[in-house]
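I have a structure I would like to understand better, so I am pasting it below and will then ask my questions one at a time.
Yeah, one chain of the complex is gone here, protein chain that is, but the others are all in their spots.
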Amino acid sequence: MIEAINLSKTYKGGTGGIRDLNLNISGGQIFCLLGANGAGKTTTINVFLNFLQPTAGQALINGLDVSREGLKSKNYLAYIPENLQLYPNLSGLENLAYFSGIAGKDYEQEQLEEFLREAGLQADAYSKRTQAYSKGMRQKVGIAIALAKQAKALLLDEPTSGLDPKASNEFAETLSQLKDKGVAILMATHDLFRARESGTHIGIMREGRLLETLQAGDVNHSELEKLYLTHMN
Amino acid sequence: MFTHQLKYELIGLLRSRWIQLLSVLLLLLCLFAAYNGRQKVDQRLEAIATAQQEVQEGDARALALIDSIADGHAVNVSSWQMPDKPATIGNYYPRVAYMPPKPLALFATGQSDMFAHYVKPSMRGEAMMLDFTEMTNPVQLLFGSFDLAFVFIYLLPLIVIAFTYDLLSREREQGALRLIAAQPLSVLHWLWQKTLVRILVLGTLLSLALLLSLALQGALTADTLPDLLLYWLLSLAYMVFWFALAFLINLLGQSSSQNAVSMLSLWVLFVLLIPAVVAQLGNSLYPVPSRAGLVNELRLVTAEVNEKADDILSNFLRDHLELASEEEQQTGFWERYLASQRVIQEEIRPVLNTYEAQLAQQQQWTQRGKLLSPALLLQDSFNELSGTSNRHYEHFRSEVVRFAEDWRAFFMPLIFKNQAVDKNVMAELPTFTYTETGDRLSGFSNFLVILVYVLLVVAGGFVYFRRQGLESVLA
Partner (left out) sequence: MIFRITLKELKENLREGRIRLSLLIVLALLLVSVFISRGYYLSVQQQHAEAKEAARDVWVSQDEKNPHSAAHFGTYAFKPKYPLALIDQGVDKYAGISIYLEAHNRNEAQYMAAADQTALSRFGELTPDFILLFIIPLLIILISYNAFSRENEQGTLRLLKSQGLNMWSLAMGKWWSVFLPVMLLCCLLFGVAAIFLGSLEDFGTLAPAELLIMLLVFLLYYAVFINLSLLVSALSKNSGISLVLLLSIWILSCLAAPKAANNLANGLHPYPTRMAFEAAIAEDKKNGLDGHDPWNQEAIRLEKAVLTEYGVDSLHQLPFNFDGYRMQKSEEHEADIYFKHYAYLREQHERQTDIYQATALFSPFLPARFLSMAIARTDYHTHWDFADAAENYRIQMQAALNNDFAQKTSYGDWSYKADRKLWESIPDFSYDPPELGEILQTNVLNIVILLLWFGLSLGGLFFATSKL
């Protein structure tokens, strides 16, 4: 579903970017991309979103080359950005309706409310303006938008940063449900704990290269941390 | 503590590309504006000089002709243009009645683009009806001039806004504000000091730009210094007013762009809307009656008077025996005309008075209304100091009217007694001298009013902060 074949993106200065990235994430898998700031995690996601053009290799969503069929490939993916703020004067429900409509999906009010419920947002918040939402609540709307897209691939950028343990846990639940539905998930994160808990596969990136890929079940938490720190030095 | 903050703020400011850009912009604007002002003043001086030269040449010609006539030569000149006749000199050899520009006239164009700066009143034509408006493209009057007054009143506040809209909000958005608030100092005082540093920097830039542009136009001399000082004080006070507003707005704890919007709305209010509303109210409350009615009044009166011209003349001479000639009274055109003019003036005076009364009411209203906006106060003072206010042109007009009276009075006995004009008479012709009206006091009082505005705004800021506390700022 989410595939990278020898994917490279280099910048003029030479710094940053990604080199020879190979990924193959199928439905039902949650791939957690770990790495320091500037390692290339967000760049990877940006390439899949066709925000950046790769300099070599291919990025495929559902078999479609995103650089050639950008718009078409977006039909198959959903995205939750880091630090999403939404439209402050619109309610959570209105935000959801708007973004869904943009993607070409017009839902009835009950359906939209169902998505919000599935995402874990409390019912009394649906009609409140999002300027009053906490970060966790905004993220839930983001999840609802992704759910409403009913896409086969999901891209997440630092989804748990700034969330309290309860919200983080609720997020993990939703993630698990999506996995069970057969969605392929690529998640860029710093959260070692969440990666080990929710992820099926883990990749460690440094300076644009994917140094190691492993199955989440093969390590425990402290082993993962040791492994990570080893690669960082 | 202040010097510490001063040092770091200065470093930050001087390194900022933004500030460098703004400084250059300010300088260029001042230079351009001063140049424009100088151009207008030069045009004015040139026109006056040309007129004066023409008068001199005319006088020389007249004297030459007078000599020829005295020597008995025949001259090829129509009888009504004979320079030995007093009526001829009175009508065709007028003097230049002019208002010279003040030394700092280049600062504010004011009303100078609307009115003439010199007239040549003759015996003919009701002097008080003299049209003092200058011949100009009305589009010029509509758009106004790019002078220093424009730069200071309209553009300076925007430069201040660009300088200060994110004073506090930027720090908050970058996260530094909390760090500062955690230190043992008052955030309020810290903000005020930040503002002061910028006042110093911009104030210095402004003063330098002003001095440089005036110096380049040759307006920095000993006698301009007192007026210049007042200009400078007023401009700085106005600038500080806008800084004070920025200080207050920043305390409200909004985002940077919300601050910018608020400040710009205040700019629109003080510089555009309040003046427009005050002007409109003045027009609505004290409308000056249309001059269209005046023209007919004048004609009717003139017609009536001309009918009774002979009677008027005899009455006039009865009242002015000194003017009766020893020879048989020539009831020539000029005798009748001069006598009639007197009567016409008396008849038309009450009508003119209504116009002047309404205009005076409007002026009074303006003097009160200007208190509503520092922009109005500034415009008022700039025009006064540059000598381009309504008051100056009214004063000039009354001086001209008085001179026209003197001119006429000079020739009346000559005409009535049929005296010839010779070299001596030419030498004794009345000349116009303009008495300058200076009013530095109003400029100073306007300066004080702007300071009051500043105090009110700053006090408002302090009061607001005390009441709302730190939370609203940090939020």
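Just a few scattered comments:
Chains here go by letter, A and B, matching the order in which they are written, and residues are numbered from 1 within each.
Rule of thumb we're sticking to: a residue touches a chain if its C-beta (ideal position, glycine included) is under 8 Å from a C-beta of that chain, and two chains touch if they have at least 3 such contacts.
Given the structure is predicted, the values throughout are model-derived calculations rather than measurements.
Interface note for the absent chain: among A:Ser26, A:Asn83 or A:Ser127, the touching residue is A:Asn83. Among B:Ser23, B:Ser145 or B:Gln341, only B:Ser145 touches the chain left out of the display.
Residue-level contact of chain B with the missing chain is found at 32, 36, 39-40, 43, 47, 50-51, 54, 78-80, 110-111, 114-116, 118-120, 131-146, 150, 154-155, 158, 161-162, 165-166, 256-258, 260-261, 264-265, 268, 272-273, 275-280, 282-284, 287-296, 299-300, 303, 307, 355, 359, 362-363, 366, 369-370, 375-376, 379-380, 383, 389-390. Within chain A, the residues in touch with the undisplayed chain are 49, 51, 71, 74-75, 77-79, 81-90, 94, 98-99, 101-104, 129, 142, 145, 149, 155.
By definition in this document, only the chains that are shown with their structure count from here on.
Inter-chain centre distance (chain A to chain B, centres taken as mean C-alpha positions): 67 Å.
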